[in-house]
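Here is chain A:
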Amino acid sequence: MLLWLIPAIPLLGFLINGIFGRRLPKNLVTAIAVGSVFLSLGWVLMKVLPGLAELRGAYTEHYFTWIASGNLQVGVNFTVDRLTAVWLLIVTGIGFLIHVYSIGYMAHEGGYYRFFAYMNLFMFFMLVLVLAGNYLLMFVGWEGVGLCSYLLIGFYFDKQFATNAGNKAFIVNRIGDFGFSLAVFLMFRQFGSLDFATVFGQASAAPEWALNTIGLLLLVGACGKSAQIPLYVWLPDAMAGPTPVSALIHAATMVTAGVYMTARSWPIYSHAPMAMETIAVVGIATAFLAATIGLLQNDIKKVFAYSTVSQLGYMFVGIGCGAFSAGVYHVMTHAFFKALLFLGSGSVIHALSGEQDLRNMGGLRRHIPVTFWTMMCAAVAIAGVPPFSGFFSKDAILLAAHQRAPWIYWVGIVTAGMTAFYVFRAMFLAFFGSYRGHHHPHESPAVMTVPLAILAVLSLGGGFIPIPELLESVFPRFVEVHDTALMAVSVTAGVVGIALAYLMYIARPASADALAGRFKGLYTLVYNKYFVDEVYDAVVVKPVVNGSRVVLWKGMDAGLIDGSVNGLGNRVRGVGSILRLIQSGNIRSYATWVLFGSVLVIVAMGIAGGAR
Partner candidate 1 sequence: MDGILFLIFAVVAVLCGINVVVQTHPISSAISLIGVMGSLAVLYLLLGAEFLAVAQVIVYAGAVMVLFVFVIMLLNAGAEARKGRSFMVQLLGVPLLVALLGLLAYFVQRLFPQTVLVQFGKFTGGGAREVGRALFTTYLLPFEVTSVLILIAILGAIVLARKELE
Partner candidate 2 sequence: MEFIVISLIKAAVVLAVLLTTLAYLQWVERKVIAHIQVRPGPYRVGPHGLLQPLADVIKLITKEDLMPPHASKLLFVAAPFISVTTALISISVIPFGPAITVAGHRTWMQLTDLSMGVLFVLAVSSMGVYGIALAGWASNNKYALLGGLRSSAQMISYELPQSLAIASPLLLSNTLSLRELVESQSATGSVLSWNILHGPFPQIFSFVIFLISAFAETNRIPFDLPEAENELVAGFHTEYSSMKFASFFMAEYANMITVSAMAVLLFLGGWVAPWPAAYGSGLVPTLLFAAAGVIALSHGLRPARRRDRYSLPVFGIVFLAIAVLFLLPVVQGWLLPLFWFLAKTGALLFTFIWVRGTLPRFRYDQLMGFAWKFLFPIAVVNLLVTGLLVAWFS
């Protein structure tokens, strides 16, 4: 099927734009960047999609052996099964829409070619990650998307906060990657191979402690990439990048890589109950915590960023409860509505010439109707209003959670209510009431609104794409009990959230501030994101920095090492003044040493039996 073409075309686009982009006309840069992603999408639609019905197992293409060292054999293999296919469609499809959108969004930004080159590079790495047939190749894509994320967060590198955010994302991800690489090492030790097929084939026979350890280490990696507790702190800051980046990388695709990786590793997890449990707990904790923070954010992108973290938590709940297909299902619907929310907020920001604070918006409904209506579609989808996409996937996860542990279900329900509340709070603050800003809002060009409209349709109707049925052959069977009462509870939670938002921000706008005044302590705590960044700073960053400075630098380096070295050095200096003659800077002396060495080598070879 020539699978390698799928990532290779964006790579080509990256190379052309990256190398020559500065000199190429803007239209050509656009054509190359968007065209390459379109070709990729086309290839997926033409080659992968039609065969999906027959594709029961995995289809693998081997290109060449990358590493052959001892019994470590790593090939460059691309594999497609139904899980991969779903991901390919999400990545290329959403990616294409966001590329199109970026044409309009980035039209007046400097570094146009650089942006698209990075975006294409990201597409390449993301597709490698998804197509990889072994963990090491997946790790290549994994690191690559991390790199692109770093580059794109720091896209406005002349702004201090953007570069700081980029660094933060990169460093936090390093912790996760460390876990991932440890997992890969352990896997090789345990199974002697890194190929999915081999590893999964032997997983059931492996000892449980090993599987648990591997699973937990993989989870550390997934936590880094998919912004779960405790490594979620980078994602909200990552909003410093351009909005299409937030939509593509930090909502729709890259951050779900952790979900993909854990879902892909289901044969390991299904024999590692402890790791599964941890995933579920981490997921629900993240979902709840991020949702509470999202309630009080004033930056429109920050609201959606915390929403993303929260929704990712849901996906992990799905995985952790054994409902892999539900998790994947939610990845897809989330990709639709969250990409739409981000692109829509980008359109709002674009309309207001860079304004991101919800307090300076309001009444935009009349100024930018297309954005408003499309974002409304996403909002109802994320709030879980039936029959829109978010309802189906979220419900599948919550039902699975109820089966596993009812408390997770109830926390999930509360989170769902909060989700509905903060999304509609943002919508109401931005689009209703009277305009509180100073700019003149203008609707975005068609190149931006058309992708919005397509995503709106997908958000509304995406729930009818039969992902769980499609993935039945991939994952172990998970029997879901359709409980209408539970379903009703979750719908009610959503509606209550919407209603509360309406009450507080439209019906009685003053009530929100009053409420904040009454619970001042709690408000401050949540408004400042539980001071997690500050705590991390105090507990991790400061000690490391200070420890490095005091213990390693002043103590070890300056005191112990320098001291001993200086003492020794003084002794050595006497000897060195003789030996320094060797390092005379005179080439002919050096040559003499070379000659001396070669004579020695010949003598040694003669002694060692070279002379037979």
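Note that in this section a residue touches a chain if its C-beta (ideal position, glycine included) is under 8 Å from a C-beta of that chain, and two chains touch if they have at least 3 such contacts; residues count from 1.
Quick note on selection: all candidates are chains of the complex that A comes from, given by their letters.
What you are looking at is a predicted structure, and each value in this text was computed from that prediction instead of being measured.
**Student:** Among 1 or 2, all from the same complex, single out the one that touches chain A.
**Tutor:** 1
**Student:** Inside the complex, what are the residues of chain A that reach candidate 1?
**Tutor:** 581-582, 584, 586, 588-589, 591-593, 595-596, 598-599, 602-603, 606, 610-612
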